[in-house]
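Worksheet: the structure to be examined is printed underneath.
As you look at this complex, bear in mind that one protein chain is not there, while each of the others sits in place.
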Amino acid sequence: MSEQFEPKIVAFFCNWCTYTAADLAGISRMKYAPNVRVVRLMCSGRVDPQFILAAFRDGADGVLIGGCHPGDCHYQEGNYKALRRFHLLKPVLEEMNIEDERFRLEWISASEGDKVQKVINEMVEQITKLGPLDLEPISTPETLDEMLEKEQEIAV
Amino acid sequence: MSKPKVGFYWCASCGGCEEAVVDLNEGVLDVVEAVDIVFWPVALDFKRSDVEAMEDGEMAVCFINGAIRNSEQKEMVEILRKKSGLIVAFGSCSHMGGIPGLANLHDKESIFNRVYHTVPTIDNPDGTIPQVETSVCGTTVELPEFWDTVRTLNQVIDVDYYLPGCAPPVNLIVGAVTAILEGKLPEKGAVLAPDKALCDECDRRESKPENLCIDEFKRPYQIIIDEEECLLAQGLLCLGSATRAGCDSICVKGNMPCTGCMGPTSRVNDFGAKALSAMASVANANDEKDVKRIIGGIADPVGSFNKYSLPASYLHRKVRK
Amino acid sequence: MISLKINGKPIQVESGTTILQAAKQLGFEIPTLCYHPQLEPYAACRVCTVEVKNEKGNKLMTSCNSIVEDGMEVQTDSDAVAQARKINLQLLMAQAPAAEIVSEMAANYGVGDTAFLSENAEEKCILCGLCVRACEQVAGTSAIGFANRGKDRVVTTPFDVQNEACITCGSCAFVCPTGAITMDDPFGREVIHDEMTLGPDKAITVPFMQAVPNAPAIDTEACIHFKTDACGLCAEVCEPEAIDYSQKDEIEEVEVGTILLATGFKTFDASRIAKYGYGKLPNVITSLEFEKLSNASGPTGGDILMQDGSVPKSVGIIHCVGSRDDNYNKYCSKVCCMYSLKIAHLMAEKTGAEVYNFYIDMRTPGKGYEEFYERLLEEGMHLIRGRAADVSDWAMNEDEEGKLVIRAEDTLVGAVRRIPVDMVVLAVGLEPQPDAEEIRRKFNISCSSDGWFLERHPKLAPVSTFTDGVFLAGSCQGPKDIPETVAQSGAAVAEALALIDRGYVELEPNTAFIYEEECSGCKTCIPLCPFSAISFVEDKNVSEINEALCKGCGTCVAACPSGAAQQHLFTDEQIFEEIKGVLSYV
Partner (left out) sequence: MGKHIIVDPITRLEGHGKIDIILNDDGNVDRAYFQVPELRGFEQFAIGRRAEDLPQITSRICGV
């Protein structure tokens, strides 16, 4: 590849802590890798595992969930639910050959703009090293033949 | 007026779906009364060439069961698509990939290697594996191309309706056939089953507590399963809350947890992820260590949550490395 | 009415009055020892003897227990009376040679010594029985009484052993005329620094200074009446008859539209930091105990005294006790720097002692605060920058002998210092109330990780909470000083009034809702809601979300296994499209 690989990372940030922290990072003019595409949710507890898998299916190379620190959730316990789902989804991704570094859950409080910067930069660096997530697109009747051709190349 | 023509075909499946048709018992006579079955390999002697000879759209409807995992199946379903007015994906395998879809946790190479080389019962001293074409006596014998990825029917051809279940429950089949005959079909793409989860029709639903929190996930051999109480409340991984109703909860009636063969309800896209979310959410722990302990009690999450739905899920197959 | 004459003066008194009471009404002083107006007279000491003349003739009588009669003529200081008192006093002196009040009284009658034999020169008890009567009539316990007869008579506990009937009320010591009974600190301390409350320590108190309402109340834990059903003196002496023992704490239910939480803080328990010696070393006190000592209406009348009653010559003040410390509380308690400086100033002013402040950083933001700090520097206060390592009574040299030694690194000098002082004041930090978690749950609000109640937004809604209509004021929300508390309380009240005025509550736009026709009644969502907004509708077999309670986090939506729960503004469909959208560009 002549072009430098630029990973796409989808980040689900909770409105109260991590999204605000990302704002703060911006206001503080902290520079971080531009590879993150943020989806704002009210709470990390709203992150449905479907969203994470959908992000991977739709071409994300990594997914980051950002929530309030334990005990700090603005909705009291939403981040704990995120934690539970995270730990059940992890082995699923592992079995599907999706590397550990591609899926992260981080507690970032509204004041931790620097942590947003650090986590994102770290993740981009790690995923750049790993390369693109080579998840085969799901075929449709229209794309099937094209995909089968590719599949044959791989099999040979 | 001639009777509508109907076909049945099977792809990567076990034949259980055909059995489900037979399970109509004497009801099958009414079906035969109402329609002409023009293709059904398990029961009737029609060949591929007979199908190819049909006019396009000649069949009113074709029920196809089984996942699609080789070139022959693709060719067949493509032909059937052309010859049929409606295509109904029949059973979990054509709906979501079904149990054969679990092969998407592996690839062609490892499956061939296992099946033709390392399985203890194999005797294959030359180490041959199936070839698509083999020249024999001046002619060529062909085998279908085995795919790397198992696909659902709608990933290969356009599908009009889905009849879920492994195998589809008889009453749903009757309902579907009646709807087709009476022309009372819902919007294209619909699943011909109730759009509520199984808890709705479960006999044990009243024993499910309102404040269900699970301290430990149990496996069926670890406990003596109470025959009245909600299975999830007993700690068993019952996916009834995520699975479409319509099966009359036969597994739960047999004192075993629901494993999700009917697939998700209409608002859910990825059955496994949603079932996983629901199960993880009720784990009764906030501390990371306790969360890991309780969640760790769910063995084989991929196989448990996507037993019938892996090819239809967002990740649909293992990432190649 | 009874008419009589005392020392020639006529008087009319109610029948049943004693001669002593009648004489008092006329202003004649009759000496007494065993008499107390609130106790039954006993006439044990007999120094109240008077001469009474009636139709039968002259007669010496004890005035404390003799009832007046019509036509009586009483002489309170005739020769016969003086002679009788002399004899009585000599007898009492022999019984209790160490009782100073008796010797003084005897001296008034010209008696220097007793003619009678004395057995115990140390004896103070005159066997007047006041204590026995107080114990019986006031305390209602009879924990002490007379034992033996004649010259062996003593006041003691039954069988002369310690007994549990005693409620340590101190009535006996209070009434004892000779000081034979005292209530002493078992460790011989003149001043007890600990066990201090903010208010006076009597059974009837105003709970604390500046209490609103500023009315006294009975502390039922301390009141004798509530222990033994006796006493009741306060009701006897209270003229407006304001005392009502039957009043009880009542729980009243009040329906309100807004609630203001101002549950405050608790101070850090200094004994948790063992190295500072609080509770073990004498004269190590907390800042709050200093406040009590310094209080003009406190136990020492505002004098700063050490346990032995002397004035300290040098004092160390250790800042940040329990604050800014990874082992205890990480946060800054905000008020301690300023109050420590105030303590330093008062300490120097009241005692003239050398005052050493050990601080980490001097935090004096606020109007006039920095100026106060400057003033202290000019006053010559010692300010040592460095966290004190420990306080010990281990002396390394003569100067440190008998002193408390504070070891600290002086980071400005770059040396470790040992500073011997007489007294150490620990500037304890602020902590959330121990029941904050319970209150939090009750009101469905959040706490920050430190345990302080969490405001809705640190800048945009600093006095609101996540429960509409519940507001925060004061240090339940985090450490703050008085002006800040007053300001915040004002803001909270204004917010509450604004809500009352408006009369309705605005709901979140992003609440969750359930498609009833798709809900299977699996109940997964119900325990997940921290706001108890989801309930189960039995007859429909579906869950239902109360949008007035829902705060819109969406946790239930993410968990709903059939997708029947959705969230306004954040539906699954919207988010899936958003994911597609953010990934659509390169």
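A, B and C label the chains in the order they appear, each numbered from 1.
Convention: a contact is a pair of C-beta atoms (placed from the backbone, for glycine too) under 8 Å apart; a residue touches a chain by one contact, two chains touch by 3 or more.
The structure presented is a predicted model; accordingly, all values stated were derived computationally and were not measured.
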| item | value |
| --- | --- |
| Neighbouring shown chains of the undisplayed chain, as defined at the top | B |
| Identified contact with the non-displayed chain, of B:L105, B:V170 or B:C213 | B:L105 |
| Touch with the omitted chain, as defined above, among B:K3, B:R114 or B:K188 | B:R114 |
| Touch residues of chain B, complete complex, unshown partner | 10, 12-19, 41-48, 69-70, 72, 98-100, 102-103, 105-106, 110-111, 114-115, 119, 130, 136-139, 141, 143-144, 146, 166-167, 219-221, 259, 299-300, 303-304, 307 |
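In the analysis below, only the chains that are shown with their structure count from here on.
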| item | value |
| --- | --- |
| A-B or B-C - the one linked by more C-beta pairs in contact | A-B |
| Chain A and chain C: spacing of chain centres that average the CA atoms, whole Å | 56 |
| Where chain B and chain C are represented by their mean Cα positions, the distance between them in whole Å | 74 |
| Separation of chain A from chain B, taking each centre as the mean of its C-alpha atoms, in whole Å | 30 |
| Chain C: positions in contact with at least two other chains | 528, 555, 558-559, 572, 576 |
| Where chain A touches two or more other chains, by residue | 48-50, 54, 70, 77, 81, 85 |
| Chain B residues touching chain C - in the complex, by the definition given at the top | 195-200, 205, 208-213, 239-242, 245, 264-269, 274-275, 277-278, 281-282 |
| Contact set on chain C toward chain B in their complex | 515, 517-524, 526-528, 536, 541, 555, 558-564, 566, 572, 576 |
| Chain B to chain A touching residues, read off their complex | 71, 74, 105, 108-109, 145, 147-149, 151, 154-158, 268-270, 272-274, 276-277, 279-281, 283, 285-286, 288, 291-292, 294-295, 298, 301-302, 305, 313-321 |
